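Could you have a look at this structure, given as structure tokens, before my questions?
With one protein chain held back, the other chains of the complex are shown just where they sit.
We call the chains A, B, C, D and E, going by the order they appear; numbering starts again at 1 in every chain.
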Amino acid sequence: MTDLTHLNAQGEAQMVDIAGKLATSRTAVAQAEVSMLPSIVSTLSQLPKGDALACARIAGIMAAKKTAELIPLCHPLLLSKIDIQFELDATLGKVLIRALCKVEGSTGVEMEALTAVSVAALTLHDMAKAADPAIEINKIHLIEKIGGKSGHWIRTESSGK
Amino acid sequence: MTDLTHLNAQGEAQMVDIAGKLATSRTAVAQAEVSMLPSIVSTLSQLPKGDALACARIAGIMAAKKTAELIPLCHPLLLSKIDIQFELDATLGKVLIRALCKVEGSTGVEMEALTAVSVAALTLHDMAKAADPAIEINKIHLIEKIGGKSGHWIRTESSGK
Amino acid sequence: MTDLTHLNAQGEAQMVDIAGKLATSRTAVAQAEVSMLPSIVSTLSQLPKGDALACARIAGIMAAKKTAELIPLCHPLLLSKIDIQFELDATLGKVLIRALCKVEGSTGVEMEALTAVSVAALTLHDMAKAADPAIEINKIHLIEKIGGKSGHWIRTESSGK
Amino acid sequence: MTDLTHLNAQGEAQMVDIAGKLATSRTAVAQAEVSMLPSIVSTLSQLPKGDALACARIAGIMAAKKTAELIPLCHPLLLSKIDIQFELDATLGKVLIRALCKVEGSTGVEMEALTAVSVAALTLHDMAKAADPAIEINKIHLIEKIGGKSGHWIRTESSGK
Amino acid sequence: MTDLTHLNAQGEAQMVDIAGKLATSRTAVAQAEVSMLPSIVSTLSQLPKGDALACARIAGIMAAKKTAELIPLCHPLLLSKIDIQFELDATLGKVLIRALCKVEGSTGVEMEALTAVSVAALTLHDMAKAADPAIEINKIHLIEKIGGKSGHWIRTESSGK
Partner (left out) sequence: MTDLTHLNAQGEAQMVDIAGKLATSRTAVAQAEVSMLPSIVSTLSQLPKGDALACARIAGIMAAKKTAELIPLCHPLLLSKIDIQFELDATLGKVLIRALCKVEGSTGVEMEALTAVSVAALTLHDMAKAADPAIEINKIHLIEKIGGKSGHWIRTESSGK
């Protein structure tokens, strides 16, 4: 049970005490990948106005600020920066989403970055689902995190294997 | 641009008019798959109390009710049922999450089911991230939807290919 | 386990299916009682402006609308009426709070009325706590409910004994 | 009117200025007691999975984070810890709920702890109301608070009399 | 006091009963006008990507869905359509915002349309305030409403005089 810090010795959920933790600058970068029909990705990349990607970006930014409201045991925190980028591959029919979150605080921002990419991905799914109900979201994971006791962590090829 | 119903002819985002759509019984089933160290999945399946999975289940249920608050162009709706199930595979280090949502209404519940599995998956990620920062969420997609103009849709092997 | 309708046969939480339930007019009345120093109740009843009770009333009304966001397994619903009344007893040092909620729908509004009186009571507690940290809230219960399969239920002297 | 710090000299509600207050470590412990049919408490204590109490615990934790959204004049704050415990008495038909909240900040966490126990109690009420509509919640009060100008306060037998 | 339907005979706030009201199709159109330095309006109209206006549009759409959470005595309702349009006048330094909301229900959508334009205007203010702190929002009013007991109302030159 020592693996799961959010459960106490009796296996009960708790929001762990971060009062004693170091208040430092913390950054996290996460990604998600949305697979859809290549023709939809083409459409997304050729739209005269940017509302489709802008909509997903705004949704991701607003969701990052709601992380502690969505994930029961997350601590509320004051995000100092949120940035979301999209990379479109119309050949493969893929949209890659990357989010970077920062905070000066006693706890990390991994969940905020992961929530941002997840909700941005769901928003793209919503906008394209009438054209392709089989859309799939994959590879939601952390790419990098900086700050806190565990220092600088970068995902490698062998991570998660 | 006809592909993307949530954009008008000028490419601007809009919440489309569902006033004329059929008010029927609608159901959607979605899934997500969380990959983590097999030892964590073992721990999850052996806990004397169910708080870990219960926490993810409650988070998913509450998120489904927040879908229209998270996804900018989703219509608010009155979910009549939400059910979330977990399947643990300690050998492969995987947790499969399935959510079923129902509504009597003029619009589908696909996004509600997808939001439920996504937030349940993020909650498991949060609880296990101290033990494994490389956790990955994959295969978030619809499995089935019933009701509305498009009738009964079931994902097949070739969907999304 | 048949007692607890919000758990399935495996003891897992679920938001139960109300699709088949009768859509009728439903009403619920609930109460809460706040005990505080008699001098504070005197102050509350003599204020030239009504901001103190108005604040608690507004808080209760807004909380009723948030019930499905607070209570995990509650269904979202469209309240058609919320009314909150206060009765002050400066001799005993008590404020009695009553809330009435109505809906036309497939599920009852008991939790909405109970949430309204609870949050109105907490708001009075908040405003008076600097003067009396020992404030206590008691007797939060349903007084009456109308509509639905169980018909008209009225709390009696022997209820809850 | 000096009793009610949340009203200004004109009796109008305000969110008081805490800018000048001491930023220290603050803790509050609160309780609530839910009375229901003894048979339901028996069921709760014998369930193979912990979803019923886990659901109430998660609801309480999430509500504590929403306190400033529910209580109009509460300041937003960054809770550093939330812990909720249940004590079941199947003979008397009672569930005792205790919540502990902590913050490093300029204002106390009494309302957060009180909101946590209240919403946890309402959640138990929701899950058991089909079996017993006469459930009652009592004795919602502070047990102890530490930190801030008023120092260490502990509820005694004579508190609130 | 008969003027103010949201207060009862004692002058107390209440969410009025709409159970007996006609469930019809209702539409409301509202506007707001934002005045800022002409150079900023020029910039807004020449941006290669539409993120600035898209951001204000999404904010307005999401705010319309939050109306009952923001305005204490508003009834929750299920919006069936939200559309927001901008008209830029770089000569006068003005952005005109128009929102149309629709619902099938027992109460009007005036406040939803007014909330949409207000929050869209505030979002433009936020994005441009570093360049012009003197931005002003004016002429927030209803243009037209259709449906319900009062039928079709159109604002005229003499309205509000």
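Throughout what follows, a residue touches a chain if its C-beta (ideal position, glycine included) is under 8 Å from a C-beta of that chain, and two chains touch if they have at least 3 such contacts.
Keep in mind that this is a model prediction, so the values were computed, not measured.
In the complete complex, the residue from A:His6, A:Lys102, A:His125 or A:His141 that touches the missing chain is A:Lys102. Screening E:Leu22, E:Leu92 or E:Ala131 against the full complex identifies E:Ala131 as the residue touching the chain left out.
Screening A:Gln10, A:Ser25, A:Ser39 or A:Ser150 against the full complex identifies A:Ser25 as the residue touching the chain left out.
Take chain E: the residues that touch the chain left off the picture are 1, 3-7, 10-13, 35, 39-40, 43-44, 47-49, 51-52, 54-55, 58-59, 62-63, 66, 70-74, 110-111, 114-115, 118-119, 121-123, 125-142, 145, 150, 153, 155, 159-160. Take chain A: the residues that touch the chain left off the picture are 25, 50, 54, 57-58, 61-62, 65-66, 78-85, 102, 104.
For chain C, the list of residues touching the undisplayed chain reads 49-51, 54-55, 57-59, 62.
The working rule: only the chains that are shown with their structure count from here on.
Looking at C-D and A-E side by side, the one with more C-beta contacts is C-D. Chain B has its Cα centroid 16 Å from the Cα centroid of chain A. We define each chain's centre as the mean of its Cα atoms; on that basis chain A and chain E are separated by 32 Å. Each of the following residues of chain A touches two or more other chains: 11-13, 49-51, 54-55, 58-59, 62, 72-73. Taken as a graph of touching chains, this assembly fits none of the simple shapes: it is neither a line, a ring, a star nor a complete graph.
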